[in-house]
Structures are given as C-alpha cells and as structure tokens.
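Apart from one protein chain that is not included, each protein chain of the complex appears where it belongs.
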Amino acid sequence: MCKVDKIIDETPDVRTYRLIMNDPARMETFKWMPGQFVEFSLLGHGECTFCISSSSTRPGYFDCSIKRAGVVTADIHSQLEEGMDVGIRGPYGNWFPTEEIKGKNLLFVGGGIGLAPLRSLIQYCIDNRKDYKDFTILYGARTSADMCYKEEIEEWKKNPSLKVILTIDKPEETWKENVGVVPKILEEVVKPAVENTKVITCGPPIMIKYTLVSLDKLGFAPKDVITTLEMKMQCGLGKCGRCNIGSTYVCKDGPVFTYEQLKSLPDEF
Amino acid sequence: MDHSKQIQDIASKLFAENKIDYFVGYRQNAIDDSQVPYLISDPAEIPRLVFTDRSVFNLANYLKPEHTRRKRVGLVVKGCDSRALNLMLTESQVKRENVYIIGICCEGVLNEKGEKAQNCIECVMPDAVVYDEMIGTPTGKREYIVNADIKELATIALEKRADYFEDIFSNCIRCNACRHSCPLCYCAKCCIDQETSTLYHGANTSSGAMHALMTWSLHLAGRCVDCRNCEKACPSHLPLHLLHKQNESVIYENFQQHLAGMEKDDRGAFYKYSLSDPDDFIL
Amino acid sequence: MARVGVFVCYCGANIADFIDVPAVVEEAKKIKEVKISVLYKYMCSDPGQGMIRDAIVQNRLTSVVVAACSPRMHEKTFRKALSDAGMNPYMLEVANIREHSSWVHQKDKKAATEKANDLIRMAIAKSIANEQLHEISVPVTKRALVIGGGIAGIQAALDIADARIPVTLVEKSPSIGGRMAQLDETFPTLDCSQCILTPKMVDVASHPYIELIPYSEVIELDGYVGNYKAKIKKKASYVDFSSCTGCGACTQKCPVKVPNEFNMNIDKRKAIYTPFPQAVPNKPVIDATHCTMLLKGKCGICAKVCEKGSINFKMVDEVIEREVGAVVIATGYDLWDPKPYEEYGVGRYKDIITSLEFERMVSASGPTNGVPIRPSDGKVPKNVVFIKCIGSRDEAKGIEYCSKICCMYTAKHAILLHHKVHDSHAYIFYMDIRAAGKGYEEFVKRAQVETAATYLRGRVSKIYKKGDKLMVRGEDAQIGQVVEVEADLVVLATAVIAPKDNPSLARLLGVSYDKYGYMSEAHPKLRPVETAKAGIFLAGCTQAPKDIPDTVAQASACAAKVCGLFAGDTLKKDPMVSTINNEFCSGCQNCVKVCPYQAIVTEEIPLGHGSKELRTVAKINEGVCQGCGSCVAICRSMAINLAGFTDPQIINEIVAI
Amino acid sequence: METEVKEAQGKIISAENPDIVAPADWQPVIMGILCNWCSYAGSDLTGTSRIQYPPNIRIIRVPCSSRVDPWFIIKSLQTTADGVLISGCHPGDCHYISGNYFARRRFLVTKKLLNFVGYHENRVQFSWVSAAEGPKFAKVVAKVTEDIKKLGPLHRYKKENF
Partner (left out) sequence: MSVFIVETDKAGLQKFYEEIIGKFETYAPVEKFDKYDYKKVSNLSECNPDSPIETTMSLKPLFFPKTAKIMKFQEDSSGTTLSETDEDPLAGSRVILGVKHCDARGLQVLDQVYNWDYIDTDYQKRRINTVIVSTRCDKAGNQCFCTSLDYDVENSDAHDVRIVNGLDGKIYIQGVTEKGEKLIKSSSIQQPASDGAKDELSKHYKAFDASFRLKMNYTEVNAKLQKLFDSPEFETVSSNCISCNTCAFICPTCHCFKISDEKIKDTGVRYKSYDSCNNGYFTLMAGGHNPRPVKYRRWRQRSLHKFVYYKERFGMNLCVGCGHCAISCPVNISIFDVVNQVSKIMQ
C-alpha cells in the first residue's frame, strides 16, 4: 500500500502522482530501474499498468504519471486525492540498459506522455552524469499545454550539460521553440551524429513508427535504438497472456526493446 | 429435407448476377455428420453448400457487422431464423436491400441425438416469414404451445425450482457464448460483458451469472425467436431456453399473443404497449 | 475523492421529536467521504442556508446532502444556496427524513432513526456519483406559426403580434374568418357576429407583425421547441394577389355556378369566387375542380375581364418554408353529418335542415337575406321544430360527448326565428339544458319566456310527412306522454366534431390526439393549452368543443404562452435529460419508438476513427427531452443515461444501505 | 398462518423456505422505487397526513416508473434488499404520457421470471399510487412489509458474503 503524497497537474489530462509507501522499511528496500513499471490499483475500480517516471537515484518516493484515457484512469483522476491509499505491485519488467549505454552519447526522443519512462532514465543519467557523454533531449507534444513536466524541462534547459529541444505540432502565438512533428524536427533540426550514440524513444505509436523511419534514414543501426512498448497488461507476471507478442511476454521480456528486437517480433503491437 | 441443390443454384445465380458479395450457408463438417456455417465469397466454393435437417445454426448471426462488414449477403433462413432476421431489419441492423434471403419452409432440424429438436416440435412458424425466394411448401402458422419444460417446472415447489436454477447459474462460466451466438445480441458493447459494462464489474460467481443471464433474457424478452443458438453454443449445456420460453409464454399470454418477429416492422414486446395490458398484478 | 457535506435539519420539532438527530449526524460522519456533518434547526432558513454556503467553501465540498423535508419542497431552495456558494447546484441530494421518516414513524424513534440513517447514506452515495449539470439553453426563433384562421387563430395571432412577435397565420380556405364568419348573431348577447369579427379580420390583414398566408396548408414540421421549421403549401389560386384589386369583375362574369359551401350549399357561387363579401383577403380564387378553363381549356372569361391581368392559369402549388419557434393549432371544428338518423327522414325530407343551414338563412347577408325558408317550397315556416343532441351524447349513432354549444345556439335560433318571423312558433326537443356560463341561463329563460318557445323534454322517435308538413313524434317526459308536433321546418342541432384532417395534422406535427380526433392537451387541468410537445399549443375547438368566449380566452392564453416562451433569447431547461454514448449505441432505434416526445432522432457517424463508412446511432434532442427515462430503461446496450438519475447513481443508492 | 405460530417461539420461519429462520425481531429491508410525480408525491402526502406505516422501506426517487430497469430489482435483491416495491402513476395518469404503460409490461415479465427462477412472488411487488393517495401508499407499504416479513430474510444470490 502506498499513500499519495502529492498530485501534480502536468497537462489538462495528465497528472503525476507522487507516492510513498505506507511502510517506511519497504520504501527503503523498494528499488527500481528506469523503464520498469508497477501495477497501480485504485481498489474497487481496477488495476492499471504505469511506468515509474522518477528515478531511484532520487529515493524516498516514486512518481507515476497518469493520462486520463480509459475507465480506470478517469476514476483515478476523479477520485484519487492526496493522502489516499493506492495499491502498488512491482516493479515489473526489464529496464533500459543503463550499463550498456555508459560512455555513449544519448539522444532521447519523447512525445506526449511518452516522456514519463524517459524522465526516469534522464533523471538517472543526470544523477550519474559522469558515466555518459553528450545528452540531447527532443521532446514533442501536440500543444504547449500538453507538455508534461514543464518545470523540470525548464530546469533541464538551465543545465548546461543538457541540450533540450522542444517542439509542438501546430504553431501557437506565444511559442518560441520549434514547430513540427518529432520526426521532422529530428531530421531537420537535431541532425544527430550516428557515431557512438544510443537513441531512446517513447511516445504514441504513430510517432514511434515515423521516428524509427527517420532514424533509419539518419543511419542509426536498429540495435542502437531503444524503445518501450505499450501493451495491455494485467498481471505483470507473465501469466495472464494479454501482453503476449509471439512468444514474448512484454511484461517480463519487455517493455524495453531495441528496434532490432522489435523487428523480429510479429507485427502485432 | 434436402435443399442443397436449389441453394447451390440460387447461389450461383446470385454470384453470376453480381447481386451479393458473400453467401452464407452450410457445409458438411469434415469430421462428423454435423454442419458448419459456411461464408463464401468465391463462387468456386458453391458445390460445398448443403442444406438438410442438420442445418441447425441460425445464420442470421452472420449479418452482424463484425462478420460480413455490411456487405451484400445472400443468406439461407429457416422459419425461426427469418423471424430473427425480421427483427434485425426492424431494429435497423440490416438493410433489406443488402440481403438476398432464401427462405426455407422448414420441416424441423435434428438435435445432437438425431431426434427432432424440441424447438422444432413446438415451432409456431416453420416457414420463412421474410424472403426473396422461397424453397419448399409452406405449411403455415401453427398453434402456440407452451414449452413442455416450463409447464413441468411450474408445477414443482418454489424452493426446489430455486435450487434447480441456482445450480444452472452456478454452472455458468460466463464465456458469453450465448450472447455471441444470438443474432439479436448485436450490441456493440454488451451490458453483461464484464470487460465493458458499467453494470458488472463482477466475477464469475453464481450471483453474477444470475444477474447477467436474467438481464440478458429480459433483453431478449419479446424478441427471442427460439432458434436455440445460445443453448447449442453453451459449453456448460445450460438449459437457457427455459428463461426465454418463460418470458415468451408470459408475453404471449398477456400481450395480445405477441410472438417476436412474425410480422414486418413488428417491434419487440417491450417497445410497444396496449392500454388493455394486464393490471391485476399491481397493487 | 468526493468530499460530501451532510446537513441535517431538525425542522423545529417535526424531525427532532421523532428522530435522534444528533445520532444521525454522528452516523454520517463515519462515512469516509463525509467531511462535515452538522445539525441545524431550520436548514431552509437564511442562517441555515448560510451554514451550507460557508461549509462548502471552508471544506471544499464536492457535493452536499441535506437531510430535511421532501425534495419536492425545498430542492430548489438548496440548489440556489449551492450555486450562491459557487458550487454546481446539481451536486445536491436531499434525504427526505421528514415526510419519509419522522412523520410516518412517530411511534418508533429507533426505527425512524435507523431509516433516516439509511436514507442519508443513500443520498450520500448518490451524490458521490452526481455529475455537474448545466441548465440547457436552446436558441429561439421568435416567430409563431398559427394554423387556422378562425376566431381562435385570429385572436391568437393578434395577441402574439401585438407583443411585437412576428406571426405566420396559415388558413386552409381563401379567407380567414372560419365558422364564426358564418354565424349571424352570437349568444348570449345577440351581437352581430360579422360586426365583431370583421374588424379583427381586417386587423390581421393590416398588422405589420402578421404574415397571412391564405389558401394554404402546413405539410411538414421539423425541429423542436424554439426551432421548428415548417413547410407550407400554398395552393394555386390562379389569381395574382399582389396585383388583384378585388374589384369582383371576374366573379360576376364567370359562367360556372357551383354550390356555395360558405352558405351550406343553399345557393351558388362561381368557379372564381371570394367566399363571402367581407372576406380577408378580399381576393378571389379559382376553384380548379370546376373552372372549365382549367378543366377543359375553354372559357377564360375572367382573364379577359381582369383589367390588371391578375389571372394566371399556369399557376402551380408552391411550397414555402418558415422558421418558427412555436406553433398554435386552431383548426376549429366540423359538424356531424346526421345521416344515421334515418327515422327522422334525414336526406328524404328536404325540410329537415341542420342548425348551421338555419344560421345561414337567418343571416342578413345570407342566401335568403335573413329570412328562413322551407327548402322544399321556399315558403316561410311558421312552426319550427328544433331537435337537440343530434349525434351528441349518442353512443349508438353518434359520439359520446356533449357538444357544449347546441343548447345555447338552439335558444338563440328560437329567439332569432321569433325576430325574423314574428308569428312563428318554436318547439324545442331537448334531453337536458346545459346553460352554464355568464348570462347563459338567463338567455335560455329569454327564449322560453320572451319568445315563448315550447321546450319539450324528450327524444324524438319519428318524423313523417303529412301533406307538406312534417309530423314530429316524440315523448314529452315531463307529462309522460307521446306528443306530435306539426312542423313546417325541422332544424337538427348536429354535434360538433373534430375536423377530419386533425389526425393527419397531429401526426405531422407530432402531437397526440384523442379517439375523436381532437388534439390532446398536455394536462387536462393544469396544462390545457399546451400539447405534450413543447412549443405547440392549442386554441379553440381543435382541442374540444367550445363556445366563442372560451375559444377566445384559450387563444389569448396561447398567446401568453408563446410570448412567455419567447421572453428570453434562449429557452432555459432543466438539465435532467437523456444523453447518448455513441460508442455503446448499436442503432436499434427502439428508443425512438418509446420516446413520448419524439425527442430522439438518428444520426450517421463514422464507423470508426476517420472511417468513411457510416453507422446509425440515436441522438437526443435536449431541447425536446423531458427526462422521463423511458429510453434509458429500454436501452439494452446501456448507451443512454439520464442526467440526475444515471445508472451509477442508482446503483450507489441501492447498495448504500 | 404458520408464521404466527413460530413467531410465538421467538423465531420467524420463512414461508418461502422453512430452512430459513430469523430472530423474531428481524426486520426486512424493502427497496422502494417511486416515480417522482405520482407515487413520490403520494408518499409525501402520507407524511404530511401523518399516516403511520412500517419503517422498513427505503425510497429511491426516479422520474418515472419507466426509468426502472429490471436490473434495479435484481441488483437490489442481490445486495441490500429482502424485497422490492415499485410504484408509479395510475395508467393514463403518467406525467410522461405513456411511461407507465411500457413499465407495466416489463414489470409483469420481470415478476414472473423472478418467480420462475425461485423468488417468491411477494418479494417483488408493484403498485399504482397517485399523488392524492397518501393513505393508499401507507396501506401498500404495510402490506408489502407484512408479506416480506413472512418470507423471512433473503439469502439466495446475496453478494454480501465476500
């Protein structure tokens, strides 16, 4: 059981819930890696899968960012208040290959709520800054209001060791950053070097699809592109069969895959 | 009753005249003497079409959008099937111009044991009531008979009956085969489907099943045509017809001898009323 | 999570004496959503409402439960308090612990307290599922459509137009005026019908806010209250009204003679005609069923004599559209055909006429210039027998109801007969005399005394011919004997019936009608002017038989209703209406069939996201929906919900105990 | 009645099923679903006239008896209620013109079906009570309460025993 410590409104339909375990000893031992997820239950309403959007390098709490999309998430938004209890199982799944990407340039490509799992990794990497080389964060959203973690992005922008590029789909009056969809910005503005670079991407399916195409064009090898998959999950334990893609269980073997791995899976996600 | 030849002929004609995209009929099961519903879009498959007293399944089910995607369909219907089809037409689920209906004057089909099925013995309308082409000789409407099982159950003590039904409900595994096999359960999202319902977050307990099956049967009350697709589909072999026949007999008796889908544009019993409906059960 | 405030009212001693209110307050606190639970003597008082307002703000409440008297009593009061505190007024639930508990369980305080607890729990549970609702506002087209140009339609149109609201008045015949224009004098004052009616008719024609469309019919009505769209068919008149001066040359020269329906076919009119001299508009029309030019292509005299060249034989029916916000139905009445009274010799004896025929004869401008005559020989009758209740109150041959006006007009006829033919004598066979109304009883007395009309109580059993007289055999119940009266003329007071077009009109307007064909009012006592369909009103005999004063009163009432409806720029409506979730709707349209208000229509939406294929779903017209919930309960896929009484709210209530 | 005999011994024995025994002070819960315009107003009148009736009924207000979906009844019987009373306007008096005619059809079929699967017919009852019939409402509630007391507590299909 966890208590909701703080609720942060990110966008009109995304809220971040900062959670602390009721049992401090368990909070102490609760460790997770960027990219892993938990089963989050609002009892009586149902259980949902969310990735942890903060890093265990910042201990004492963990964040889940939840977008209002279906029945349970709508209930969470309308019913869950600070100080209430939620049920948490986890962490489950694999994580971003934090070791493998050491000493590489990192390019994060995120869209919409897809920044949530990336944020965990970004925080992790910022806290272990010396292990990694250049940092580029490309983040796109439909409108400026739909951008998550606005304050934190401001902080990142102030950090001289990070390069932050923001974009929105359609022009807005007060918007001073880029305008255009993520793959376009990726090709036209970011123009990343392929050499010694790992790309970590997450976002809506359509964005991922075209980003992968762009990355291909830019010459990235599929094994250097890492993404996390969205799939309906319920048990998180490799039992219930929902997240099955071919012989892979996303909840156990994923959700983090390289583009290379994805290519070998049946096209059903 | 073997109309295979006629059906094949009509199907070839329809394909030749480009009147249909699909033809829905039956073919012989490769493994035993049962028959399998058969959806064809290729005239080459026509010779496999059959129709005998083993052609049990109500094919109106395949007019649901998920199966034939609102295309033009040629369809074989028996008496009961045609009544279901009639209701689907009334309830705007099917466009009349999109279906070419081959009506059968049914002589009754056989159950798994090879005997004439109970619903065929008690059938009120063996002839198709809506059709473009009719096969067989019409025998006309028959007298309504109250289902034998209902009559029997009505005589036993309330508490025994309650036990009997509790047993039925506890054997339900909530697979929803009944509703999927029912041509009139065409709702995009079903209220007894646990996945989408606002009503049932429930589990497969006997009370959950009771609630679901009762609600389901009330949704089919005055609409059920007694084709028994549901009962045939039920893997637990629950006597689902009891609920439907009970409702049907109450409706027949009390609401101007209403029988579902007998006439064109006739709505289900719950979507109309008469000033002279019985009032005596109300305090 | 919901934050609920519970406010329990003592209601003086009304609640506190029979329910342990402090315990109730404590019990409510045990529910986790309840953030505040308090007690006050009179919640509905100003300080009580103040308490609620303060608590809402201080405790950031999301919904409020007031445990007090019936919601039918103070729901509005408390809703106001909520909205004053900046909260959505529909987040209120009232637990009825007075009418439903303290007052009815006065002998058992424990049980009453327990019940109050449960009722409050239910209200709390329901309020948690409450949704924020907003009054529905529907834009209004400020134009009224009046169907029928009789006295009812005229009065309604004038009253509405006087409030500077445009009116479209549609009349079926070439002139307005209706039945009243056919009358000679009116009871009980005997003022001349034409004298009081024609000024109003002229007013209609000249009123800047009235658009008069004669010789036309409404053929379609779409939309809903405030936003109707009417299609009106203007029948071809073959006369260009804009250039016609109404000189009358054409009607004089027209060689074709046709029975004159305005005068009950007693005399003839021409194929091109104005119905009566005072007609408004005073422009002739050509009767296409009789004009030889139109039928055979021969003649055309009228066109030759018309100096203005207004005659146009090529004219065709024209359909025009008007957007209107409200409709007044004033289609009037018809008279019952007395043919089934064979024993009276109806149809065989020419000297048996109906009272409207008699009315036309005694009219100064009528076919006989105000003198009653016997149709058989043109002689002035001396002994006239009037028979009442012809068709009325006669289940066997006619209709069950009383036509209401026959008693009075027969008395009037007796008096008029006496005025026109001084040496005449009136015999009146009647069943009862129904003379309720201002000055009515006195008027009947006047007929009995002043004109010495003989009132005979009893049914006429037979009429037979004896020479050129008619022998009327009936029973005088007062003396218990059969009487026979020798009559020159027999006048039958035939029943008032609904116009035969009423049912078809009702169907096209979407209002209900009764078994006689009269339009049905929304409530027989409290909403006698409205139909069940919002924005459609009834004036005059289209609803039921009425005399002129009642008709005019109802017409003015209609006008008041229309003006009320148009008082704001939008119509405000309770938000308790049904809503459809398209995702769940399977388009079976059974809801359309059960909706008593035709508030549900269908619309086509894409099959899926961005799909070109369409599927049909139901659509609720909030402006029309009255919130009964019939559609909700019959919707099998649970696609419909009724705001304020949603499924989750009711589930919550059920499981809350 | 048998029930009265047993009550003397401090127990209520269900007339529906003799295996069901309840303490003599057992009180049933009756779910009352009333239409706003007639029956709810009628029940208010019962209150203002101070006519006393048994306190077992819990009232839910709905706009019209036609709003009552049969599953309200089933849900009630499965969760909190031992019996259900549904009341609406007299035929012809429906505030919404025809709502109660549709409702009447559903009620008959539902009642018979529930009886068929083993609920005693008195568990679910219907009444027409107009806004003027305060005394009738009290009588109806008294009758229904009495009927259901005889039947004893409802155990079948109850969801409370998690």
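Note that the chains are named A, B, C and D in the order they appear, and that numbering of residues resets to 1 at the start of each chain.
Here, contacts are C-beta pairs under 8 Å (C-beta built on N, C-alpha and C of every residue); 3 or more make two chains touch, one makes a residue touch a chain.
Owing to the predicted nature of the structure, the values given are computational and were not obtained by experimental measurement.
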| item | value |
| --- | --- |
| Residue touching the undisplayed chain, where the options are B:Asn98, B:Gln118 or B:Ser236 | B:Ser236 |
| Missing-chain contacts mapped onto chain B | 29-32, 34-39, 57, 61-62, 66-67, 167-168, 171, 173-178, 180-181, 193-196, 201-205, 229, 232-239 |
| Chain A, residues in touch with the chain not shown (by the definition above) | 1, 3, 22, 41, 43-48, 67, 69-73, 84-85, 87, 205, 230-232, 234-235, 237-242, 244-247, 252, 266-269 |
| Hidden partner interface residues of chain C, rising order | 30, 32, 609, 655-656 |
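Basically, only the chains that are shown with their structure count from here on.
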| item | value |
| --- | --- |
| Per Cα centroids, the chain farthest from chain B | A |
| Centroid spacing, where centroids are CA-atom means, of chain A and chain B in whole angstrom | 49 |
| Mean-CA-position distance for chain D and chain C (Å) | 39 |
| Residues of chain B whose C-beta touches two or more other chains | 199, 270-271 |
| Per-residue multi-chain contacts in chain D, two or more chains | 75, 98, 102, 106 |
| Residues of chain A touching chain C in the complex | 79-81, 84 |
| Chain A-touching residues of chain C, taken from the complex the two chains share | 1-2 |
| Touching residues on chain B, where the partner in the complex is chain C | 65, 70, 91-93, 186-191, 197-199, 219, 267-268, 270-272 |
